[in-house]
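See below for the structure under consideration.
What you see is the complex with one protein chain gone and the rest in place.
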Amino acid sequence: MAAFARARTSELAEPVARLWPDLAARDLRAPEIGLVMLRGRIGGDGAAFNLGEATVTRAVVEIKGGYRGYGQRLGREPATARLAAVADALWQNEQERARVEAEIVTPVTRRLAAESLQAKSEAAATKVDFFTLVRGESEP
Amino acid sequence: MSLAVSAPLAGSFLEPVFDSQRAFRAAMDALAHPGVVQPAGHGLPDTPLPAAAAALVLALCDYETPLFLGPSIETLPGTAAYLRFHSDAMLVTDPAMAAFAVIDLVRDGLDLAVFAQGTPEYPDRSTTVIALSPGLTDGPPLTFSGPGIAATATLQVAGLPAGFAQQWRANRAAFPLGVDIIFATSDAIIGLPRSARLSKDER
Partner (left out) sequence: MYVAVKGGERAIANAHRMLADKRRGDRAVDEIGVDQIREQLALAVDRVMSEGSLYDRDLAALAIKQARGDLIEAIFLVRAYRTTLPRFGFSEPLETADMLISRRISATYKDLPGGQILGPTFDYTHRLLDFALAAESETMPPATSPVDPAETMTRVTDIIAGEDLIENNPQPADGQPVGDLTRDPLAFPADRDLRLQNLARGDEGFLLALGYSTQRGYGRNHPFVGEIRVGEVEVEMLIPDLGFAAPLGVIAVTECQMVNQFKGSKTEPPRFTRGYGLGFGHCERKAMSMALVDRALRAQEFGEERKGPAQDEEFVLSHSDNVQATGFVEHLKLPHYVDFQAETSMLRLMRAANARQAGLPPAEAAE
């Protein structure tokens, strides 16, 4: 589900259109834009407080076989939230799960891992290397 | 991860924005004009409970709304799941905690005293009871007066329990506290706000 929430639209739309062209998904909850109150913790690890809201789009679909999929993503992209729900519904079907994993989950997870590594590498380049000023002893 | 195959789920409003606004409007008119039948239940071709009642729940409740279901509604197949899914409402088992309640007059009876009555600071924190009725025009007549009623209004809701008149007098006596009732069938509602006063000669 994390992969479906963070996939780019194309990372969902392309494999769904290519591999499941005849998929008829019924909207149980048509894509809907709303808010989620984001909570922080007092002092970082204490009781919750309300920090502020974020826009969220959610959708629920049902596909053949009665598999129900939930899509919910930050932002305001109704079509993408519905695609996330479709991908989740497909994943519920054990016959389809391997293909969903291979064609959607793995590529998205891999991209996110690469982006995360890039962000860490950029941060690491700004890490301070302290060196102690000479204190009168000879340096090794 | 999530639940695999689930029981079939009926659909929500065909046009969520317009249909929920119509339902809201109907509820507002019903409470503003006690005793006047208001058409309701648009956009819900396929619901497990009468559409006008379902429309009120879907339009008025959200994830912060405690909702109580009468025993006959709770056990009506697919109903609790349907209302929870489409409205996000929190189902509660204690009627005194409920902002809204759906009950069936005939199967569940009606005891107004069990619901939230509001507090002197917040009289609005009482339960609005959505009461399913077999008919809104063919019950024994009861005559009311009060705000929103020009002279008198005659209510002919079918399925009211014996002793309803006493219950309503007690409800009215607690004003501004007390519950409001919206009687519902599949295609219409009628409102009875706590401000409505039963005529003296009704029993």
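For this structure, a couple of remarks:
Here the chain labels run A and B in written order, and each chain numbers its own residues starting at 1.
Assume contacts are C-beta pairs under 8 Å (C-beta built on N, C-alpha and C of every residue); 3 or more make two chains touch, one makes a residue touch a chain.
Fair warning: this is a prediction, and the values are worked out from it, not measured in the lab.
Note that of A:V36, A:A79 or A:A102, the residue touching the chain absent from this view is A:V36.
Looking at chain B, the residues touching the absent chain are 2-3, 62-64, 84-85, 88.
Those residues of chain A that touch the chain absent from the view are 1-2, 5-6, 32-56, 58, 70, 72-76, 116-128, 130.
What we mean here is this: only the chains that are shown with their structure count from here on.
With centres defined as mean CA coordinates, chain B is found 40 Å away from chain A. The part of chain A that touches chain B in the complex is made up of residues 1, 27-30, 32, 60, 62, 65-70, 88, 91-93. By the touch criterion given at the top, residues 1-6, 8-9, 11-12, 16, 85-86 of chain B touch chain A in their complex.
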